[in-house]
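Just passing along the structure, written as structure tokens.
Only one protein chain is missing; all other protein chains are in place.
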Amino acid sequence: MKRHMQATELARDERFVRISTEERFNDPRQVPREPGSKRRPGPQLRPERHEAPDAARAMMHAIFTGEIQALEGAGRTCWDFEVGADSPFELKLDMARQCWDEARHCEISVKLGDHMGTEVGEYAENVVLFEAACNPDPVLRLTGVNRALEGLAIDVFNTMREYGQATADPVLEFCEDWMLADEVTHVKMGSDWLRRLTENDPERRARALEFQRVVDKLFSAGGFRGDEDDSPVKLARRFRELAGFTPAEVEEISQLSRQARAEADAAVR
Amino acid sequence: MADPKKPRPAFAPWDRRELPGAFTVEESARRVGHYKWVEMRLFEALGGWVATVPELDVKMRLGTHTYKHAWHAELWHKRLPELREMNPERLTQPANDDVVAFFDAMTEPEAPGETIEKLVGVYRVLIPHKIAAYTYHLNNTSQITDAPTIRSLRHALDDEFEDWRDGEMLIQSLIDTEEEVERAAAHQAQLEAILVRGGGIAGKGSIG
Partner (left out) sequence: MAAVVVTPEAFTLVQFDAGRIAELVAEVAGRVGLPADVEVRVEIDERVPLGRSRLTSLDPITIAVQGGAFENAKVPRTLSDRSVVDVVGRLLFRAVDRLDPAFADAPADEALTLPQHTAWDAYAVGRCERVGYAPSKPRRLYHFRNRHGFTDTADRVFERLWSADGLTWADLDAACAETAATRP
């Protein structure tokens, strides 16, 4: 088995259909704007919306495919790097632990899919998460995946948990809360390894943080995740701080999201 | 109530543990180093395969098993300094070149259509050998002096038995035709022959 595979090589059964990032971002359709705004970054998960249950189902399926890729990404980090200064034994143990966590998240997601009336593969899968997990530098890989993407997972799980609370859905709330706890651990792993592996290499740390910014901005998806009133997924500040983000770092992600949104707004002018 | 001052035997009558064991400190450490090497190669391979298997149930099981073997590696890593090996990396070695060749052959299958081969290598060849090697160690080492190793062996064996059952059931659920039976058997035989040449995961002179 070779080291360093491509996202296009990910193995799936016939239920899954893939959509590329280009196709997703080049979709010319728009969520209808609200008075006073240029465009909406996406539908919000508010129970009073007619389509909220289907939006929750779609989001849960996106979480599910994200969990599969997170599992695959952590697994590949176990395989792709030899133990050494760049990827210590303990880092690989952390990645193996993350494999178990992500495998559980996949299991939870499948059960939640049943609960929500969603079929495996019902929605298209985008593999951008795994693309971030293909970075050849383990520090950049961990920063992109564990800090940026797992950070996004914190925001998404918190949004879903709140939806579960608002609809008095005990199953959804329970599951999201447990997964949220794991994600905080994964983000913290990313933060700790970033700090340890780049302690004496400020240039590498800067590159890793820049990669994180790129991924964070990409995943702000034109403001889909952000701090604005109409952001479909809100930055979960409290949980991010538990995971080791400083308030300044959270603020930076908020700023990146605003930038991403402004750029998307400009594109539809 | 019993008299607290009354002398009691150090070993209760039902405690039949024996002092003598087949392994010296060095021998136990050598074996533990091989175990760690094997567990590391195994968790790395399982982790790598997760992305290459299309079957969702297999993917999730491999992810779970990845952690279990990483945890075993960690147990052995921590045991080595207690066995007077202050540089655990020195003993984190394969028993011999045949064991390396076995892992090279075991991790060769990569394509999405080779899930049977991947699982057979792990669950019909390697894990049965691990169960044998761990059991051999468990039953031959001093029950008193090497008790910490025994404790880790028991934890590991619990996992191995459970994972072997998981893996075997996955294999049986994937094999539908006589041709697939032959594929599985041929791959098993090929890998088994390499490992037999090496004397098992801990090398020649013991079982496993």
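When the chains are written out, they are named A and B in that same order, and each has its own residue count from 1.
We adopt the following convention: contacts are C-beta pairs under 8 Å (C-beta built on N, C-alpha and C of every residue); 3 or more make two chains touch, one makes a residue touch a chain.
All figures in this text were calculated on a predicted structure; none of them were measured in a lab.
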| item | value |
| --- | --- |
| Omitted chain's touching partners, listed by label | A |
| Contacting the left-out chain in the complete assembly, out of A:22, A:48, A:203 or A:229 | A:48 |
| Residue touching the undisplayed chain, where the options are A:115, A:188 or A:207 | A:115 |
| Footprint left on chain A by the chain that the document does not show | 17, 19, 23-24, 27-32, 43, 47-48, 50-54, 56-58, 114-119, 121-124, 167-171 |
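We take it that only the chains that are shown with their structure count from here on.
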| item | value |
| --- | --- |
| Interchain centroid distance [CA atoms averaged], chain A/chain B, Å | 35 |
| Residues of chain A that touch chain B when the two form their complex | 1-2, 5, 9-13, 68, 71-72, 74-80, 83, 89, 92-93, 95-97, 99-100, 102-104, 106-107, 110, 120, 130 |
| In the complex with chain A, residue positions of chain B that touch it | 40, 43-56, 59-64, 66-71, 73-74, 77, 107-110, 112 |
